[in-house]
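The following block contains the structure, expressed as structure tokens.
Here the complex is missing a single protein chain, while all its other protein chains stay put.
== chain A ==
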Amino acid sequence: MEPAEAEFLAEKELVTIVPNFSLDRIHLIGGDLGPFNPGLPVEVPVWLAINLKQRQKCRLIPPDWMDVGKLEEIRDQERKEDTFTPMPSPYYMELTKLLLNYASDNIPKADEIRTLVKDTWDTRIAKLRLSADSFVKQQEAHAKLDNLTLMEINTIGTFLTQALDHMYKLRSNLQPSEGARSQDF
């Protein structure tokens, strides 16, 4: 899966906006949205929020977790623990990138938030690599990792599955082969 596909899935998450137009409730295949009244906050999916923001029809309200204090706490906890801590949103990386790219004027201290999220990401990726390495070294049969997000899995997924594939083939060579593959003409 590409990062762009993970971003596409992340755009289904709901975020709060304050529109500056009015519109009745709209009925889409995925569900109903609205009604939109100027000045009243309403929850919409991120794809719509970004689109409205680009057309200057709304103001984005950052989600609760996108706040310097909270993110600092999350980052510190991630650094303390050996396992993965639950993230405030399963798409925190994608949402950070989208919201900070398109709506940084609506989000206070955008640069600090970007740095904090990047730090947390780096810590988690380092833990993931450590865990993959010990998995391979000890030749475990299966491993369980909680609280991983899709983007992190994507970054390491192809490499790890190919490596495990090769390991399996090399290990199955150890089984004695029954019957020589001889061809008699």
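By our rule, a contact is a pair of C-beta atoms (placed from the backbone, for glycine too) under 8 Å apart; a residue touches a chain by one contact, two chains touch by 3 or more; residues count from 1.
Here is the rule we go by: contacts and distances are computed from a predicted model.
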Undisplayed chain, where the name is taken from the UniProt record, one of "Transmembrane channel-like protein", "Trifunctional enzyme subunit alpha, mitochondrial", "DNA replication complex GINS protein PSF3" or "AP complex subunit beta": "DNA replication complex GINS protein PSF3"
Contact partner of the left-out chain, one of A:57, A:70 or A:97: A:97
Hidden partner chain, touching residue among A:12, A:79 or A:166: A:166
Contacts of chain A with the absent chain, listed as residue ranges: 2-4, 7, 97, 101, 125, 129, 132-133, 136-137, 139, 151, 154-159, 162-163, 166-167, 169-174, 177, 180-182, 184
